[in-house]
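What follows is a short report on a single structure.
So, subunit A:
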Amino acid sequence: MIDLEVTALAKTFNRRSIFRDISVKVQSAQTLRVIGQNGAGKSTFVKILAQVLTPTSGKVKISRDGRVMKSHLHNLIGFVSPYMQLYDEFTAEENLLLSLSLRAQTVDSTAAKNLLGRVSLGGRSNDQVRTFSSGMKQRLKYAFALIHRPPILILDEPMSNLDTEGIGTVRQIMKEQQDRGILVVATNDHSDLEKFDHQVDLSGRP
Partner candidate 1 sequence: MEDPRKMKSFLVSTKAVFLKDWRSELRTRYALSALVMFVLTTIAIIVFAFGGESPSQEVLAGVLWVIIFFSGMSGLARTFVAEEERGTSLTLQLLSTPTAVLFGKLAFNVVLIIIVNTLAVLLFLFFFSTFRVSSVGLFVTTLALGSIGLASASTIIAAIIARANTKGSLFPVLSLPLLLPLLMTVIHATSLSSEGAFFSEGLDDFRILVSYIGAVTGVSYILFDYVWKD
Partner candidate 2 sequence: MYDFLTENALYVVLLIVLVIWFGIYTYLYKLEGKLKHLEELSKKQGDPS
């Protein structure tokens, strides 16, 4: 059981408010959609949820089985976005194993291989990421976000750079995540996530 609670979240940038006073509560097996026009702060909002950006005010609280988690929150989160970069000089498999070792979790190369097969990169697992196309990199990011089985999966523009086959895989991944924990999707394309339990609309906010 995982809970994600956002209270009175605000972020300013160059003393200009991007959004303020956003509150939402998401529980296990629920989805959250974040919408808003370009520049409305979707990426900023999901980065704050992912704990890589500190809000100007307000709180993001993650609790597991009713207990509020204080540290190592990054181990509960998987994050995919077009602006996230993987390590170019390492191979696809090394990148996944790096994720596990940095998280101080057991390094499991069979799991990594399975996951790479899942995103149809099985044949390229020993190639350096710098040789990948942008679509392949995007698919690798899904494997990268899922390798530690996070209860919260945050996707920013989930379908960018993907072909039809990739989109199918991602839909499958999103569906599985809905059964397993929390899914957060930031997108302008309403077909990405048609059914959702909660929505944050950032457009038109000060």
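On the choice of candidates, all candidates are chains of the complex that A comes from, given by their letters.
Simple rule for what comes next: a residue touches a chain if its C-beta (ideal position, glycine included) is under 8 Å from a C-beta of that chain, and two chains touch if they have at least 3 such contacts; residues count from 1.
Just so you know, these numbers come straight off a predicted model, no measurement behind them.
Per the touch definition at the top, the candidate among 1 or 2 touching subunit A in this complex is 1. The part of subunit A that touches candidate 1 in the complex is made up of residues 47, 50-54, 71-72, 74, 77, 79, 83-90, 98-99, 101-104.
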